[in-house]
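Read through the structure below, which is laid out as structure tokens, and then see the notes.
For this depiction, one protein chain was excluded, whereas all remaining protein chains were kept in their positions.
Entry: subunit A
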Amino acid sequence: MHIVGLYISPIAIGALKDLILTILSTLLSFVLGILFAAGRLYGHPVIKLVIGWYVEIIRGLPAILQLFIIFFGLTQIGINLSPLTAGLIWLVAYGTGYAVEIFRSGIMDVAQGQREAASALGLGRWITMRKVIVPQAFALMLPALTSFVVLQLKNTTLLYLIGYADIMYQARLGADATEAPGTLYLMAAAAYLIMSLVIGRIGYRLEKRATAYR
């Protein structure tokens, strides 16, 4: 119990940091993901190709390798990033790669008839996207987006490898200092579990509301 009391506040602070990183990187990934998805669907062939390759690279390379290239690799050309900056860049870059595919398939899953109906009414491309396609795509994508946020949360653990003081970092520190690794890792596990359950719950609520029309 003594150990729990000693480490509960560093782990809570770590959890808060991870949560903020998750929210921030998710928002940025969604914005970039939507833009990239639109580019991949409707852009110039060169843009389509570049985004296609971007997605392949992000999906094809191990997560740790990507992070290490950004944090360690870039020092070789004189770019020295703090763990936080490097971590955030990686989370956004990685998240964007996955978000593109979620948004792209969501947009494509909205029936062709919806586009035709919008066109026949004279609605422009932008209004069709905003008023017709995206609201329906959003409802279709919500389960995937919820998993995405949980995945991003879990990805933050990797940042401890470049020295960012998140939950995992604190747990590791405590495990080494106290010789009670079981207790500390269980504390870290509890923190992650609580956060992912909350995210899952929010996703479920949103999904219920977004699909009320069905």
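Here, contacts are C-beta pairs under 8 Å (C-beta built on N, C-alpha and C of every residue); 3 or more make two chains touch, one makes a residue touch a chain; residues count from 1.
By definition in this document, contacts and distances are computed from a predicted model.
The chain absent from the displayed complex carries the UniProt protein name "ABC transporter domain-containing protein", chosen from "ABC transporter domain-containing protein", "Putative iron export permease protein FetB", "ABC-2 type transport system ATP-binding protein" or "Cytochrome B6". Summary of contacts with the chain left out: across A:E56, A:E116 or A:D176, the touching residue is A:E116.
Checked against the full complex, the candidates A:L65, A:I127, A:A177 or A:I194 give a single residue touching the omitted chain, namely A:I127. Listed for subunit A, the residues touching the missing chain in the whole complex are 111, 113-114, 116-124, 127, 131-132, 135-136, 139, 212-214.
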